[in-house]
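Let me begin by presenting the structure, written as structure tokens, before commenting on it.
With one protein chain held back, the other chains of the complex are shown just where they sit.
Chain nomenclature is as follows: A and B, assigned in order of appearance, with residue numbering initiated at 1 for each chain independently.
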């Protein structure tokens, strides 16, 4: 596989993750547990979709890709490279919060690595996302710690949410076939290195929160090769519902 | 966004008489003189009980309208076509929740807690703008809401922002600033459909036809049928009459609809060149009152969804309640 193709795959999976989790989290807009949190969570969903757009633009500008709207809203599930974790329905708020915590720390370590990438556009993107991600993880950490230390019932809910999420979160780090090329070119450090950094980021928070970190025994892979849960196609149908009425029209 | 119309309570004559007996005439005169001079009333100030009661009702219903108004558009976030519309729509719905937050805070300064207001919303005791009891069936509905309902709300809110109660005016100042973005993005999406493919234009015309009556209802019943305005206008709680606001809206926005080659489903609609006022067919006011009573197409769903949100957030709110801290809790100060 060529380096160009490997790079495109990396960008696509990152962008698809952001697009799908951004849509999922935006489903809470107007339905949050308290108005102030509703507003905060909505901002972060916007940031995710914004990151997706920036990554699709990279594909368009550097790799002769199609227009971001066309690329994002016309593909079907088999052409998507997001992990299963982001596809799952919003569920309860504890699941969405836990996903936000696990995903945003993963995104943070990824962008921290990309800030040092030999692929210059990554450095630029990482610079732009830095402040946003700092807020996202500050928000996530505060919630996790507060809810886990607010009594037995809420700690148990959060532990259950973690247990339900953890193997799915492992899917964020599903290794890609051409990673070695990218690692050799110092474009990014590879999924297993990111996974280790991620653990070192989330562990202290978990410890403070009194959460028991499960073993990563069966990370849920498949998303990076186009195998998905049925939830994804359902969501994609919805995301493209209006756009697909006439993809040539402007909306 | 918000529409008036049926905001104010019919004064309870007996209660009002009793309250008026308790209203110190010297203080009342000073209060009314301040308002006449254009001064603002602040939370700790003396105010007549009726002023407080009507303001709570006004601001609370405005707040409810924001968080219920977030629902018909909120459900279109995932379906909005393309990145630009999607991001703008999330930001807009987010603003509406934000407006709700600001307005509940303003109402709280008058002594009613946010919890009590939410309970009155859920139980149906307290209303919200009637316009949100209609469904948003297609993307074109979202553009009609974003353009015309927001435009109508701005007419209402700009008027209210010149009212006499300081915290409400301050909240409205920020709200009006954000509404200008809502109106612009709504107008932009509306124009895109109006000037787009035949199918897009047809979709928009259909939505416009369905929304016209709720829009005409938006500012409430005609002045000749609403009875309790005089005192509220003197106190600068109610800032403009229903008919005046409706006329102002028609004057500003009907030309913007017509210039795009769209039509409105009212053969009598025209501006009378002699009076400078708009003429129109009377919308069905019986229907308006039916919908207010709870029999509109979406009343139940809107409240069920709101209830779902409150129910699902409960454990989180309760987990972080700190009763020992609540002793030092207060309502907002300004």
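List of remarks:
Heads up, the rule we're going with is that a contact is a pair of C-beta atoms (placed from the backbone, for glycine too) under 8 Å apart; a residue touches a chain by one contact, two chains touch by 3 or more.
Here is the rule we use: contacts and distances are computed from a predicted model.
According to UniProt, the chain absent from the figure is "Ring-1,2-phenylacetyl-CoA epoxidase subunit PaaB", selected among "ABC transporter ATP-binding protein", "Aspartyl/glutamyl-tRNA(Asn/Gln) amidotransferase subunit B", "Ring-1,2-phenylacetyl-CoA epoxidase subunit PaaB" or "Tetratricopeptide repeat protein". When the full complex is taken into account, the listed residue touching the unshown chain is B:119, out of B:119, B:234 or B:295. From the options A:78, A:142 or A:184, the residue with contact to the unseen chain in the full assembly is A:142. By the touch definition given at the top, subunit B reaches the unshown chain through residues 42, 44-46, 74-75, 77-79, 98, 101-102, 105, 108, 113-116, 118-119, 122-123, 135-137, 170-171, 174, 178, 301, 304-305, 307-308, 310-311, 314, 317-318, 320-323, 325-326, 328-334.
Across the interface with the omitted chain, subunit A contributes residues 27, 31, 34-37, 39-40, 43, 89-90, 135, 138-139, 142-143, 146, 238.
Basically, only the chains that are shown with their structure count from here on.
Annotation: 37 Å between the Cα-based centres of subunit A and subunit B. Subunit A contributes residues 23, 26-27, 29-36, 38-39, 42-43, 45-46, 49-50, 53, 68-69, 72-73, 92-93, 146-147, 150-151, 153-154, 157, 235, 238-239, 241-243, 245-246, 249-251 to its touches with subunit B in the complex. Residues 67, 70-71, 74, 77-83, 85-87, 90-91, 93-94, 96-98, 100-101, 104, 139, 189, 192-193, 196-197, 199-200, 305, 308-309, 312-317, 319-320 of subunit B touch subunit A in their complex.
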